[in-house]
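Below: one structure in structure tokens.
Shown here: the complex without one of its protein chains, the others still in place.
Chains here go by letter, A and B, matching the order in which they are written, and residues are numbered from 1 within each.
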Amino acid sequence: MKAQRVVLSAILATTVGLGAFAPSVHAQELRVGVLATLEGSLTPLGHEALRGTRLALSEVKETVAGRKITLFTAPTNATPDSAINGARRLIEQDKVEIIIGPVSGSEGLALVQFAKANPGVSFVNGTAAAPEATYRDPAANFFRFNADGVMWQAGLGTYAHNDLKYRRVASLVNDYSFGWAQMKGFSMEFCRAGGRIVDRLWTPLGTTDFSSLIARIPKNIDALYVMLVGADATNFITQYVQAGAPVPLIAGTNTVDQTVLATLTRKQLRDFIVGTPSASPVVDDWTDARYQQFVAAYRKAYPDGLPAPASAALGYYLNTKAVLSALAEVKGDLSGNQQKFRAALSKVQVEGPAGPVKLDENRQGDATIFLTTVKSGGDGKLYNSFVNATRGVTQTMGMDRSAFMKLGVPGRETVQCP
Amino acid sequence: MTDPTPQFRLWLTAAALLVVFPLLAPAFWVTQIASQSFILGTIALSLVLLAGYGGMVSLAQLAVAGVAGYFAAYFGVHSGASLGIPLPWGLTILVGLAAGIIFGTLVGLIAVRCQGIYMIMITLAMAVGLFYLARQNLGFFNAYNGFHGIKAPVVLGLDMRQPLPFYYLCLVCAGGLYAFVVYLGRTPFGLALQGVRDDARRMRTLGFDVERIRVMAFALAGFIAAVGGLLRLWYGGSISPGSINAGASITILIIAILGGMAKPIGAFAGALLFVLIQNFAIDFIDRERFNTMIGLILLAIILFLPNGAVGLAESIRERFRVASGPADRQPESGATPEVRPKP
Partner (left out) sequence: MDVKFFLTVVLNSLTLAALYFIVAAGFTLVFGLMRVLNLAHGAVYLLGAYVGFEVMQATESWLLAAAGGAVAAALFGVFMHVAILSWMPGQELRQTLATIAVSLIAADLMIANWGGLSYQIEVPDLLFGSLPLPGLGRYPIFRLTLIGIAIAIGVLLWLLLNRTKLGMMIRAGVDDRDMLAAMGKNVPLVFIAVAGLGGLLAGLGGVVGGSALAIAPGEDARVLLSSLVVVIVGGMGSVVGAAMGALLVGFAEQFGLAYTPTYGVVYTFLIMVAVLAVRPRGLFGAAT
């Protein structure tokens, strides 16, 4: 009996005590959460993402309107549920008021829906690039200042057909939202220019064995459009070159991203990848003064980082800078369910490295997209070299909105020209 | 039969606390700790039913919960307009439960052909196979993305998405299923199941259809897991392949080990412990090292406390009882099964 009374009292005391338990929040502190892929094949992008955010924060010395910004990081692994769990942890345990991120397309889609269920927190994108996050079912508290995956391919399809004279290609792409988006961006231009995509190979994120895919590459094509992210790209290029590299590549944005180029140390791999064309929101040797300033600041802050900032750094940098600008404008006032802050975010014009960025009615930013080709630098490293730039690329890629929607949501079969 | 009053009083107090607790505690505790514990505990209960009463360790219970969730997502309202057939929420629930029960029974039909560790392997294989199927299939499972923007229904004007109603929903489901499992343990079927666990050969010679009893257990466990799966779907608002991968399946096993597989309450004790550790371990170790901590706790339990937290609580209670004197020295009513390793 005595034991039971002790146990009961303990339970009672704990229950009452729980009511009083609450983590204390410093009034002046601004709590910002960041989602980054620090596990899985997109880990290099996650590291790069954090570099981008920290660079933007260092520009304002981590303080806005007299309030110190405390950054909380939650790791994800490119899956939707990891992004949701990370965001939930940031909100519930770390009590953040703004979340920046995520890295990956499918994570972004899940996070938009999660944002709708959490109207008290503002969600600003990192570098997730699935278009549907803003044009199909947008959330009032989700903002994306970087371009989406379709936009990132602006110019590439046309260039591959008209300039490089590739007529027949096949594709090998990661099988998820971002891969589908990049495929749509490439194919809508390549097909329109008259090219033929004879076969589409899809592979899950995290593939390590590309042997069966390489075996399935059709024989009579001019080039292979490859869009693989992070470690997948490194592994593929290594195995492709070992298998004899039958045709040249056309690279999606992430395939020859610096996160991948920096890993290609072997001479045979470097010799092969030089000359590969791609399209991206970043470029490594553009002579524009403002852009060079960004590259120089990155290199100064991260001597152990990549040779030049990758798209993940740009995306996180841009979005973080937007948050800081809007916060400065409302003098750090996040009261009233963050209404003033969100209004400011919707209208703010961010001075990005490639030019000013503003949001459209779906809270999606426009962008300058670069056409690039891989070159070997004097220092022995690989770079994406400037070919040309397309300014003011919008989410509908310059098309009429209904015509663009008719092309369909990015998927495995979108925009066919077999 | 012991004097039921002290036990009964304990349960009554506990029930009262559970009913009153959400009215006092902050939302974080009500939803993230309590509701989540009920949900994970319910799914773990399906495993504890199979393992504790039936001697069968199935790593496919979370997959069963996942099947229920996926069907409810496809046949319900979610954010991806083009995929799925949205039904009224009553039908959605029925479809989800039915799918879970059917899949659970299917798992049982295949799994009961194996004993002991082979059953662990085959159920793990089925769970991981389902994960790959869900990740690759676009037409039903929506592949890598899964389903999002799912909300609990509004029932008779009561919005189940709000913390308090959702908590009480979880409490009623978990409590009801727990009572059901305890009751089941005393029915002829339950006793037959425990008999099969203890000595299948003898049961066979006594004329019991051992296969049928085992598959029936899987069907019941499938129902329990399906309920847990629906609650989990509403709790998270989404389901994707990552929700049913190997790690998630192992988590249910971890919860069952933490709490102890011998008694049904172990499922909920383990779930509560797990959720508490997950949320408050950061006070002691690097937040990112959660898996190491859980692994070490697990190892300690496996080595030193094979009956988990509930077993530990019972041995402490025994010690108090002995200390209190002969008046309380009465054996527990009803044989409480202990998980014994297969020889």
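Just so it is clear, contacts are C-beta pairs under 8 Å (C-beta built on N, C-alpha and C of every residue); 3 or more make two chains touch, one makes a residue touch a chain.
As the structure is a computational prediction, the values presented were derived from the model and not from experiment.
One of A:58, A:212 or A:293 touches the chain omitted from the figure, and that residue is A:212. Checked against the full complex, the one of B:110, B:210 or B:281 touching the unshown chain is B:110.
Summary of contacts with the chain left out: across B:83, B:164, B:250 or B:312, the touching residue is B:250.
Checked against the hidden chain, the listed residues A:58, A:242 or A:416 yield one contact partner: A:242. Summarising the interface, subunit B meets the missing chain with residues 57, 110, 113-118, 120-122, 124-126, 128-129, 132-133, 136-137, 246, 250, 253, 257, 288-292, 294-296, 298-299, 302-303, 306, 341-343.
Residues 37-41, 43-44, 46, 75, 77, 201-202, 204, 206, 208-209, 211-213, 215-216, 230-231, 234-235, 238-239, 241-244, 266, 268 of subunit A touch the missing chain (whole complex, contact as defined above).
Here is the rule we go by: only the chains that are shown with their structure count from here on.
With centres defined as mean CA coordinates, subunit B is found 37 Å away from subunit A.
Contacts from subunit B toward subunit A in the complex involve residues 6, 9-10, 13-14, 17, 21, 24-26, 28-29, 32, 79, 81-82, 135-136, 138, 143-146, 148-149, 151, 236-238, 240-243, 279, 282, 288, 317, 320-321, 323-324, 328. Remark: subunit A residues 1-4, 7-8, 11-12, 15-16, 18-19, 22, 75, 79-82, 84, 88, 92-93, 106, 109-110, 113-114, 116-117, 137, 175-177, 204-205, 409, 411-412 touch subunit B in the complex.
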